[in-house]
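For this depiction, one protein chain was excluded, whereas all remaining protein chains were kept in their positions.
Every chain is named by a letter (A and B) in the order it is written, and numbering of its residues begins at 1.
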Amino acid sequence: MSTFPTMQPNQNAQLIATVGRSPRQLAWRRFRANKIAIPALVASLSFVLVAIFAPVIARIINVDPNARDGSAITDRGQTIGRFGGMSWDHPLGVEPGIGYDLLARLMYGTRISFLVAVISTLATVALGLLIGMVSGYYRGRVDAIFGRFTDFLLAFPSFFMIIALSAPMIQRIERSGVARDNGARILYLIIILVLFGWPYFSRIIRSQVLSLRERDYVIAARALGASNRRIILKELLPNLWTPVIVYVSLSLPGYLAAEAVFSYLGIGVQPPSATWGLIIADSTKYILSEPTYFFIPAVSLILVVLSFNLLGDAIRDALDPKSES
Amino acid sequence: MARVKKSTSIAIVAVVALAVLVAGLAKMSGLGSSNKNTITYLTHSEIWTHADPNRNYTGQHIAWFGSYMHRTLTAYARAEGAAGSAVVADLATDTGRSSNGNKTWEFTLRDGATFEDGSAITCADVKYGVSRTFATDVITDGPTYAIGMLDIPSAADGSSVYKGPYATAKNDVAAYDKAVTCSEDNKTITFNLKRAVGDFNYTTTYLSFSPVPKAADDGDAYDMHPVSSGPYKIEKYKAKDEMVLVRNENWDQASDPIRKAHPDRIVVRFGMAEEVRDQLVLNDSDKNSMSLDAILPTNLPTIFDDAGSTKPEFAGRALNVYDPYVNYQAVNVKKLSCLDVRKAIFYAKDFAALIKLSGGAAFGGDQADGVIKPLMGLDYAKVTGLDEYKPSGNPEAAKKYMDAAKKSCPDVYARVTDPKRGITFDTTISDTAKKAAGIWIDAMKKNAGIVAKFNFLEPGAYYSVVLDATKQGDLSAGGWAPDWANASTVIPELFTEGGGFPLSQNWGDAAYKAFKQKSDAALVEPDRIKQGKMWAELNQYAIDQMWVIPGVFSKTQEVWGSGLGGVYFWESQGAPSFGDIFIK
Partner (left out) sequence: MRENFSLASTFLVPESFNREWRRNRLFLYISRRLSISLLMLLIVSFAVYVIFAFLPFDPAALTCGKNCNDPGIIEANRHRLGYDLPFFTQYFLFLKGIFFGRTFGEGAALISCPAPSLGYSFQQHACVTNLIGEALPVTLSLAVGALFMWLALGVGLGILAARFRGGLTDRLSTVFVLVGTSLPTFLTGLLLLVFVVIKWKFIPFPEGNYVPFLENPFQWIQILFLPWLTLAFAYAALYTRFVRSSVIETSNEDYIRTARAKGLTESVILGKHTLRAALAPIVTMAGLDFAGLLGGAILTESVFNLPGLGRLAIKAVTDIDLPIIVATTLLAAFIVITMNLIVDILYAFIDPRVRVA
């Protein structure tokens, strides 16, 4: 009897508890194990929540993005009090020269930034998926044509063209009656970001599809006589969710930063609406005289982009453990 | 382990070395060898808007180039205060002789006036210079008084039959030769005008009447290498880099009683970052330097106290004065055809908040009551009927007028209060404009219920939009200064069809005919005092009709290095008298 190794209770439990886990659950476990993943997730989610519930939060804290508080600035436009006029009325201070509450404007600014970023991302993904799948699956002529088109778009100095084309294109949109003022500007930004964004993603999808189409289940489906459309939608698409998720999590911060950059340069949403880029652009004039007014939006932007990047990295690690140590 | 230390230590050494190198190099570089007798001007602009005398229009350019490079027939006296608005002779021997009821003007050129290559300045050169103004497709942006005043017929489309010295086809050169004639000895020039102009010798202070040697003229490119008739000539002019002026040895002080040539060298540094430009002058890094641009509002508190006076540490190095400009919002009277609405806009405006953007009233200026500034003296009379004005806006008055508008012009009322339409406001893109937009939109909505929308335009596109009646919005930001000390360069320019800057498009108005008649009468009125009263009356009328929303009687601030003396504000040009600046 004593020659048999006695089974300890936890070993026993472990034996019983060994159960198969789906890839999704494995990924989630790896995600949870990653120390920065959860904080990043929480931070990103809270930014999104702030964007959605900005008006509610503003009413609770009692700040208004359009209210000019003349009493918070001197006759010369400087903020009164330390740290850019921070007080209970103005938790993050006020904008010099005009007296807007900074916290309210930052909160409302996230709405526009996220609107642009989310719609652009979704559209880029949709377009990239479509063209990438078609290119990769059908190959041949179709692939060649789309490939040339992709190269062509990638050759354009997109950043500069976005700036150069903004004024006339926005005029065109307004004239066509589809949208006006800031609506037209947001529409322009989204269209142009998507236009220059999908080639890159479609290439990723295409290379994935190229390898996927040689898999057994696809060959089997084809042998069974399934139509091409069915194969694309039912066999390929569900297996593409990995690159899609990774791309979404990384392109969101990219588009957020892009929106800030374009507002900074004067394209995109115009005052008196508030976006982070506009606030940062204005604050660069006050770097020396009102440093708080510069640092708060700058740091906020960095935090948002950082948390989404961290989240994207964590997701990528969780889904594909071989890619990192 | 040893290898690790090696690679890391190499890296550390490299970084430290680089840092030391850069920090040490900093000492070696810096402002170039600054000649003791050089005045340096600093500007954010990459290039002079124009160095071509026929294309110079702004007061600062005329003051600068007029002091150093370009002579004209007559000029303003270099003096402070009102004395600086007097006309004195420059290239001419006197301030001009008029005859034929002020329709013919004659100037005799001095002896000894030469270009930088030593050749004498003759009547032909002045005549050629004036002719360039007519090539309006090439010589752009300059004042077009010559075209409006000289006795040359107009073609069917309203343009002059003389098209300037470059055009070969359909060009009536003979007409020009008749209007501007030179005497046999090539020393006396005669101008035949199509109407009486009592102050034509004020018009000739413009650099557009400067002599230009025909052989050196190459049209648009002349802007980069104009020939000098003054104390200095261009040694180097490179955009985004610098312009260097050196002494013109062929300039004869005896022939030029009004100019002095103090420094040996003048340098203009272009393309400076705004903060760097301000810091250089504020820190007195180069004692002989001066900024050509407006001071950044964030730097004003360093120089001036809250009341607008210069702080002791900047005594003698800064000034804060009224400039000749009046800013206003021009109203497109055709589109905004309702007087009650226009009045409501004025009373709803939040001036106090707007002026804070410029650093406060001590630096931005005061609420204007019209388009003529008090410092114009004879032409100014306080405008009455604006008693309901309050600096932060007067909601009651505004609402009163809006209620009246509901009855008197229901269509316009409906449009301006409709969130989908509202009024459009044209302005150039700038950080201040963006903030001002917020204030305007808020004030209009709260105080008058008017929906305001802003149309931000690139500076390059601004004029092509606001001068086009079909594209212009309801309100356009405008600013104007009198071209010389007579409101004859304000009222007709702004409010008559064919004026230089008629943003108000007001000639469809019922009372316009009477207005035009009075304005024409004032133009030819010989009694200056009576004329002044007439202008004041017309100003009152324009404001009664709210053809513009009165804006700001603006102020300007200048700052310069401690090594410079003789700096004063030359009111007639709205800029310092650069030629009088010397190194202490």
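Operating definition for what follows: a residue touches a chain if its C-beta (ideal position, glycine included) is under 8 Å from a C-beta of that chain, and two chains touch if they have at least 3 such contacts.
No experiment lies behind these values; they were computed from the predicted model shown.
Q: Which residue, B:A120, B:A239 or B:A521, contacts the hidden chain when the whole complex is considered?
A: Answer from the full complex: B:A239 touches the omitted chain.
Q: Could you tell which one of B:D157, B:E184, B:E249 or B:D411 touches the chain left off the display?
A: B:D157
Q: Just to verify: which one of B:D94, B:D185 or B:D220 makes contact with the chain not shown?
A: Spelled out, the listed residue whose C-beta touches the missing chain is B:D220.
Q: For the chain that got dropped from the picture, name the residues of chain B it touches.
A: Considering the whole complex, chain B reaches the absent chain at 3-4, 7, 11, 19, 21-23, 25-26, 28-32, 46-47, 57, 135-138, 140-141, 144, 155, 157-159, 163, 165-168, 214, 217-221, 223-224, 239-242, 269-273, 276, 279-280, 285, 429, 458-461, 463-464, 467-468, 500-502.
Q: To test your reading of the contact rule: which positions on chain A touch the chain that is missing from view?
A: Spelled out for chain A, the touching residues are 151-152, 154-157, 159-161, 163-165, 167-168, 171-172, 175, 253, 257, 260-261, 264-265, 280, 284, 287-288, 291, 294, 298, 301-302, 305-306, 309-310, 313, 323-325.
One rule holds for everything that comes next: only the chains that are shown with their structure count from here on.
Q: Could you please state the distance in Å, as a whole number, between where the Cα atoms of chain A are centred and where those of chain B are centred?
A: Once rounded, the distance between the two centres reads 47 Å.
Q: Which part of chain A faces chain B closely enough to touch in the complex?
A: Those in contact with chain B are residues 66, 68, 70, 73-78, 97-100, 167, 180-181, 266, 270-272, 278, 281-282, 285-286, 288-290.
Q: Using the touch rule from the top, collect the residues of chain B that touch chain A in their complex.
A: Going through chain B, the ones touching chain A are 275, 296-298, 300-301, 306, 352-353, 356-357, 359-363, 392, 420, 429, 431, 434-435, 437-439, 441-442, 453-454, 456, 458, 461.
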